[in-house]
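Of the protein chains in this complex, all but one are displayed in their positions.
As written, the chains take the letters A and B, and residue 1 is the first residue of each chain.
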Amino acid sequence: MPDRLIYYIPLALFCVLSIYLGIGLTLDPKALPSMLDGKPVPAFKLPPVKNRDNRGFSNTDLIGTVSLVNIFGSWCAACRIEHPFLMELATEKKIIIHGIDWREENPNAGGNWLKRYGDPYSLVGDDPYSKAAIAFGVTGAPETFLVDKKGIVRYKHTGPLNRKIWTNLLSPMIEKLQIRKGS
Amino acid sequence: MPRIFFVIVSSISIVTSALAVDPNEILKNPDLEARARAISKGLRCVVCQNQSIDDSDASLARDLRILVRKRLSAGDTNKQVLDYVVSRYGDFVLLKPPVKLETLVLWFSPFIIIIIGLTAGIIFFRRQRYNLKSASLSPALNNQEREKLNNMLED
Partner (left out) sequence: MIAELGHFTLILALSVALIQAFFPLLGAQKGNNVWISLAPPAAIFQFLLVSISFACLTQLYITSDFSVVNVAKNSNTAIPMIYKVSGVWGNHEGSLLLWVLILSIFGSAVAYFGNNLPPDFRARVLSVQSMIAIGFYTFILFTSNPFERIIPPPINGRDLNPLLQDPGLAFHPPMLYLGYVGFSMAFSFAIAALIEGRVDAAWARWVRPWTLAAWLFLTGGIALGSWWAYYELGWGGWWYWDPVENASFMPWLAGTALLHSATVVEKRDSLKGWTVLLAIITFSLSLLGTFLVRSGVLTSVHTFATDPTRGVFILGLLIFVIGGSLVLFAWRGPKLINTGFFQPISREGALLFNNLGMITATAAVLLGTLYPLFLDATGGGKISVGPPFFNAVFIPIMVPITIAMAVGPFLNWKRADLIPAFSRLKFALTLALIMTALTWVWQKNGPMAATLGMGLAVWLGIGTLSELATKLHLFRSPIGAWYRIKRLPRHKWGMSLGHLGFAIAIAGMAGAGGWTKESIQVMQPGETVTVAGYDFRFIGANHIRGPNYTSVAGKFIITQEEKLITTLVAEKRTYLVTDTLTTEAAIHTMLSGDLYAVIGDSEGKTGAFVTRLYFNPLVVWMWIGTLVMVFGALISLTDQRYRIGAPKRGRKVTVITAQ
């Protein structure tokens, strides 16, 4: 009898394979999980964006309040899509948003872009050579990190933020983080 | 929404050609440069489709190449450089997956397949001999006749 069973092995292997292929269809091979979840934000110190302010942005600025860190760039088309929503968030004053202006080839571009489309950010750092971006493990813009009061990264969102993601996901998380005393 | 995002991103870093490593990136010290090239060849460009940062002209790939070179110049070992990049992007960036629990099957499967194949071969030859014996007992054809017939049938 085991003789005949040998002939079923290819079929069995194929069944396993097709289950995986089926699951594979539901996955996005390019979506990378963040390596930073639950870890402190990496150390970085970025110079200010030209034509905006003179303060700059560093990791120590993230201690004390719950905040969002948003990676953007004037060259990034998806950031344009996201931008109006960030402006709404800023006027609603539900959370502090910091920005990392990533990979501007022209040093004036980032500042001008913010002047033109509005500036939702509290602090913005200029990162033309991906120093902070690589430290954060950024793969594309826009990306947004939720950082708690202790400066621990709690969540990473890849792609443009919008109202739906905010109400379903981010807002509840932020409320929890803000209630938690001292943490 | 993410889908749109990726369409846009990938349209920025279209797979072309072109010149990945730029002359002004190249380190003066040839040993360090050779190490940098070797490391870059093993690191996957995270914004590209499926290329190493050494082959890619995407800007993030370029920045990673520069980072690798800076760290090497600062005295990092190859392992320290790789560990840093992995700590930021995960094992995904390594084109040669590290040998660990999750990848044991991947790394050892060729051996397993060879062993299965050899075993199957041994069983095949044993069974063949057994079949021959039982066939030679059957009255229709004895071993010699069978041999003869086989030889006749060969062109």
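Convention: a contact is a pair of C-beta atoms (placed from the backbone, for glycine too) under 8 Å apart; a residue touches a chain by one contact, two chains touch by 3 or more.
Since the structure is predicted, the reported quantities are computational estimates derived from the model, not experimental observations.
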Can you name the residues of subunit B that touch the chain not displayed here? 14-24, 26, 41-42, 44, 49-52, 55, 90-97, 102-103, 105-107, 109-110, 113-114, 117-118, 121, 125, 128-129, 131-132, 135, 138, 140-141, 149-150, 153-155
What residues on subunit A make contact with the chain left out of this view? 3-4, 7-8, 10-11, 14-15, 17-18, 20-25, 27, 29-30, 32-33
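As a working rule, only the chains that are shown with their structure count from here on.
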Chain centres from averaged Cα atoms put subunit A and subunit B apart, in whole Å, by 30
Which positions of subunit A touch subunit B when the two form their complex? 28, 30-33, 35, 42, 75-78, 81, 103, 129-130, 133-142, 158-160, 162, 165
Okay, in this complex, where on subunit B does subunit A touch? 1-2, 4-6, 8-9, 12, 46-47, 59-60, 63-64, 66-67, 87-90, 92
